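With one protein chain removed, the remaining protein chains of the complex are shown where they sit.
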Amino acid sequence: MTLSIGIIGLGFMGSDHVKRVATRLNGARLGGVADLKKDLAEKYAKEYGAKVFDNGMDLIDSPDIDAVMVVTRPHETHEQFVIHAIEVGKFVFCEKPLTLTAAGCQKIIDAEVKGGKRLVQVGFMRRYDPGYIEMKQAIDSHEYGEPLLIHATHRNTAVDETYDTSMSIIETAIHEADVLHWLLGEDYESGTTFLPKKQTKYTHSKLHDPQIITLDTKSGVHIDLEVFVNDRIGYDINCSVVCEDGIINLESPQVTSVKTNDLKRQIKIPVDCTERFKVAYDHELQNWVDDVQQNKVTGPSSWDGLVAMVTCDALAKSRDNNAERVSIKLPANKPAMYND
Amino acid sequence: MTLSIGIIGLGFMGSDHVKRVATRLNGARLGGVADLKKDLAEKYAKEYGAKVFDNGMDLIDSPDIDAVMVVTRPHETHEQFVIHAIEVGKFVFCEKPLTLTAAGCQKIIDAEVKGGKRLVQVGFMRRYDPGYIEMKQAIDSHEYGEPLLIHATHRNTAVDETYDTSMSIIETAIHEADVLHWLLGEDYESGTTFLPKKQTKYTHSKLHDPQIITLDTKSGVHIDLEVFVNDRIGYDINCSVVCEDGIINLESPQVTSVKTNDLKRQIKIPVDCTERFKVAYDHELQNWVDDVQQNKVTGPSSWDGLVAMVTCDALAKSRDNNAERVSIKLPANKPAMYND
Amino acid sequence: MTLSIGIIGLGFMGSDHVKRVATRLNGARLGGVADLKKDLAEKYAKEYGAKVFDNGMDLIDSPDIDAVMVVTRPHETHEQFVIHAIEVGKFVFCEKPLTLTAAGCQKIIDAEVKGGKRLVQVGFMRRYDPGYIEMKQAIDSHEYGEPLLIHATHRNTAVDETYDTSMSIIETAIHEADVLHWLLGEDYESGTTFLPKKQTKYTHSKLHDPQIITLDTKSGVHIDLEVFVNDRIGYDINCSVVCEDGIINLESPQVTSVKTNDLKRQIKIPVDCTERFKVAYDHELQNWVDDVQQNKVTGPSSWDGLVAMVTCDALAKSRDNNAERVSIKLPANKPAMYND
Partner (left out) sequence: MTLSIGIIGLGFMGSDHVKRVATRLNGARLGGVADLKKDLAEKYAKEYGAKVFDNGMDLIDSPDIDAVMVVTRPHETHEQFVIHAIEVGKFVFCEKPLTLTAAGCQKIIDAEVKGGKRLVQVGFMRRYDPGYIEMKQAIDSHEYGEPLLIHATHRNTAVDETYDTSMSIIETAIHEADVLHWLLGEDYESGTTFLPKKQTKYTHSKLHDPQIITLDTKSGVHIDLEVFVNDRIGYDINCSVVCEDGIINLESPQVTSVKTNDLKRQIKIPVDCTERFKVAYDHELQNWVDDVQQNKVTGPSSWDGLVAMVTCDALAKSRDNNAERVSIKLPANKPAMYND
């Protein structure tokens, strides 16, 4: 059976996923699309032979759609679609962040628990990146002893005027909030967010850029993370795990280099996440489709979405309180369905 | 429509393609398999819900199979299957080398021309590798001026006792014979094969290893190629195009690096072609499937298979004549269907 | 005139400098040596045709010695020799740290000011490393805009049982305390030292390893520094300056790489500071000799020694107070002779 997938939201990430589903995934096809911008929905529907829906709810309800992807902006809109998909019993893939509040995540978890079955996967694609996977294998093998420290950077080329100080955490650092505790296989104990006095001239009055985040895990691994969203040099993701017997580094994929007539050897830096993590997005969604074909999901769950959000809330609180150390407290009762 | 693909030959490459077709390609499914080893065919058929055929000819003839992949060993067996597929009018993807003789290639071309339509694609996957594609774009852009020289190495970790001196050209160098003239967009004028006196202790009496090949193009670009199939260090493919205003290098993809407790920084070398060119194989076959869905093929043709074979024949002649320079003469009349 | 140099202290660094002065510097020769271990002094004196002195004071007083190098351990012993050299009016090069207390540094400064002439140079060799120099030129050129952040690591292969928690700052981080504010051309505002809960199994009860230090400059540049002195992977110095229009990275020099038969490409990591900074030490002392030949010193001064020590004191205070932010306050009255 070829899975008919419906995509709600056709912006930057949504349109990237449309192409992925329609032309690159095995066992899936683009069944339908919905977007507030009707012409956009019609364009993609025509290009890939999919159905246009008036709105996301109709798409979810349609018998022509087997599984749903929620890629809407602003992110506040995720919650309603995800919960409706759960209500009608359809598998739903939701781009990160799952919602913008811990309470919202909890509502989704409650709905899912009530239904008695995991239906939601959150779009933390880095867990599918070959580099992070190789790092996790190296850590889990204990070949290099215990992890002690992580140094990470999350740098974007540029952001627009709508991107403000809070988004450095909730839009950007959220990726590390998820992937680093997954990498280490443990929860966070506390975190801080520090706003350095000196900022780039490329930022604007609503955005403090760059920002410095730290996270400490339960076992005591210390993490520092630079979030810099107007770096001008490209989408520059680095991660170095310092262990007792070795240091494991993430490398940015490169396929060529050039020696140029200005006495330079040059290597490209990716321009954005869809270039840098193209393979990760492909693997993430192929894996989701394969799972759904077998009537299950195994990727990042609603609980992972909640963990990321609780972490972001603590980091935001620290930022608003002179970088004081803030505890990261997860809800006590983790529903059994999230313990794989 | 999902394309039903039948695969003949389930060895090292065949089994890799089985998995690719069954689990990674969009718009295709594994329809059937055939192999002299029946248990192997049954295993894959069961795993992926495909049909087992008694032999390749039956698979080709079957109405359940839309398109055919020929991955048989020894390579002498390619010809019969490819020609039969042409006769019944089915698209056929054939792993390289298309055949082991120029005459064999010509027979396939004649059959295809008689049928009046391109049906054959040859498995020169490097044309789909992101690295070679980026190099070709750089060359075609003329940003670095005219290409003058190419230095290349084709190194394998190890080969077995059945691999002999002739195979360094026909099995191994054939990849560069294809991809380098594609990269430059022109034909070869002449070539040489030199057997250095000193050989690796890991070779055997039937195999001269390493070997040094040169090729000169019509315009005068000079190429040197090291073929070393028992290098012990891994599958190590290098290609450096020296231009008037810059040098373009192929880089081996890497996703992590490690600093280890013996004062070393280490980066992995791929072990074989399926690791190094995994993405290239995926793109090659996705592209083929997309084309076939549209009732055409645009990848490497029977003519490209012939060009590679004529080139290999010249290199073999040089090898057998003290590395003398041998002209590379393509048949005069290139059928119009091969001029894209 | 060839300068006759006397060296007091012939341990790890002292013996390295003996060889440097005797065999690599232009315009200098090894005039004399002194060490509590007499046989060591006699060995080097014999090897290089120098005079043995009973003690450092005699060496300083001797008319056969034109200029003095103080390389004694423990570092508490530096102060007396440096002050005596000032008293007799001889140029004196003192390995870092100048002394172990700010008060000690101030005494040296007072003596130097009283004498009315700069005579002291402190062994902050990194200011002479080609990498740091290239970084400083890049920063000063403003080609990449304003510096915003620095990420640094100072990693040693291993330390012995005498190395304790305090030495991570005063022995190790002191190098960055000096070189980073020199790189940026401004003073520090505040600093913190954080002791992560998780430590390497290779440490011992008196040493907390690794440690995380931060420094913020007057203008607001934020620095983080990992100090890890039992990393097992080698002497691994990294420094990355994040600017508004580019990121400048220090690279560890390498002269060869090797592809080995375990599918690895390998690059060496230096084992210790004398390997990593060999060129820097050479340049540092050649520069000092050249200066002294012209009756002056221009390298790191007693004031720089004091700045480093005040910085270290603040970091130690932070470490002992749960990583609280501690102001870094330099004495108000900087003697004019230290304003070059």
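As written, the chains take the letters A, B and C, and residue 1 is the first residue of each chain.
We adopt the following convention: a contact is a pair of C-beta atoms (placed from the backbone, for glycine too) under 8 Å apart; a residue touches a chain by one contact, two chains touch by 3 or more.
Bear in mind the structure is a predicted one, so any value in this text is a computation, not a measurement.
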item	value
Chain not shown: contacting residue from A:Glu95, A:Asp216 or A:Asp236	A:Asp236
Residues in chain C touching the chain absent from view	2, 22-26, 28, 129-131, 134-135, 138, 144, 245-251, 253-261, 267, 279, 286, 290
Contact set of chain A toward the excluded chain (per top definition)	157, 232-234, 236, 259-261, 263-271
Residues in chain B touching the chain absent from view	145-149, 151, 153, 194, 196-202, 210, 212, 216, 219-222, 224, 226, 228, 231-233, 236, 242, 244-247
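In this text, only the chains that are shown with their structure count from here on.
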item	value
Distance between the centres, which are taken as Cα means, of chain C and chain A, whole angstrom	44
Whole-Å gap between the CA centroids of chain B and chain C	57
Shared-contact residues (touching 2 or more other chains) in chain C	232-233, 236
